[in-house]
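For this depiction, one protein chain was excluded, whereas all remaining protein chains were kept in their positions.
After this line comes chain A, so read on.
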Amino acid sequence: MKISRIVSLVIVLIAASYFLVPLYATFQFSLQMLRGQWSFQAYRSVFADPNFLSTLSYSAVTSLVAILISTLIVVPTTYWVRLKMPRVKPVVEFITLLPLIIPPIVIVFGYLRLYGSDSLLPLTVSSAGTNLMLVIGYATLSLPYVFRSVDNGMQTLDIRTLTEAAESLGANRSTIIFRVILPNLRAAIVSGAFLTFSISFGEFVFASLLNRPAFGPYLVQIGQDRAYEPAALAVLSFALTWACMVLMQIFANAKPGASRRRRGAAFNPLARRKTA
C-alpha cells in the first residue's frame, strides 16, 4: 500500500472517530443505569415518562404542519419565479438564506415584539396563537433547505418546457401544477420535508422562548435533572434523524414506475384494457 493511501486512511479514521467515539460513548453510558450490568433501563425509564410521549407527539405534529406551510409557500413561489420572473431569483434565494444568517433567538424576539400582547395582532395571548407562531417559525427556519431542494428539483425537471408542453395540450395552470409539476417534484419535496422535520423536531430556542411543550426543551430539562436518560434520549433522537436521512435517500433515488408500478398501471388506459 502506498504511503499516500495510508495517510488518507488515517485522516478518514481520525475524522470518523471524531463523530463515532462520542456517539459510542453516549450509547455505552446510556446502558449503564443499573450498577454493574448492561441494561436498557434508561430507555425503559424514558418511555415510562408521560412527558416524553406528549412532547414527542407535540413536536412531531408541529414539524408536520411546518412542512406543510413551507411546501405550500415554496413550491408555487419557486415555480412562478423560475417560469415568469427569473430575474428576481437571486432576491428570493437571498431571502431564503436569511434564517441561516439571523440567529433564531433574534427571529423569535422579533416575533415576540411584533405579535406580543400589546401589538395589533397579539398571537401570544392564546395557546393556539402561540402554536401558530411556533410552526410559522419552524417554516421560516426550514426555508433554506426546502427552497434549495425544490429549486434543484425544478432545475433537473426543465419546468418551462414541461409547462409549455402541457399548455399546448390544452392544460390550464392548476392542471399543470397538480398533474405535471408536483408529481415530478415528489422526491425534492420529500427530501425538503425530511430536512424540515429533522430541524424542527428537536428545536430548542423557539419552543423554549415561546414556552411550548416541545421535545427540544424536554431534552434540555431532562439533561439538567437526570444522569442516564439524557444519553438514552440523545441516542434515540440520533436514530430518528438518521432514519429521516435514510428515507430521504430512498425517496430521492426512486424512479417513477419502480415503486408504484401498480398505481401507474391503474392510470394507464391500455393496461386497464389488457387486465379487463
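The criterion applied here is as follows: a contact is a pair of C-beta atoms (placed from the backbone, for glycine too) under 8 Å apart; a residue touches a chain by one contact, two chains touch by 3 or more; residues count from 1.
Operating definition for what follows: contacts and distances are computed from a predicted model.
Per UniProt, the protein behind the absent chain is "Spermidine/putrescine import ATP-binding protein PotA"; the candidates were "Cell shape-determining protein MreC", "Spermidine/putrescine import ATP-binding protein PotA", "Sigma-70 family RNA polymerase sigma factor" or "Phosphoribosylformylglycinamidine synthase subunit PurL".
Between the chain not shown and the residues A:Val150, A:Ala166 or A:Val205, the one that touches is A:Ala166.
For the options A:Gly36, A:Pro50 or A:Pro183, the residue in contact with the chain missing from this view is A:Pro183.
Think of the hidden chain as still there; on chain A it touches residues 157-158, 161-162, 164-172, 175, 179-180, 183-184, 186, 255-257, 264-265, 267-273.
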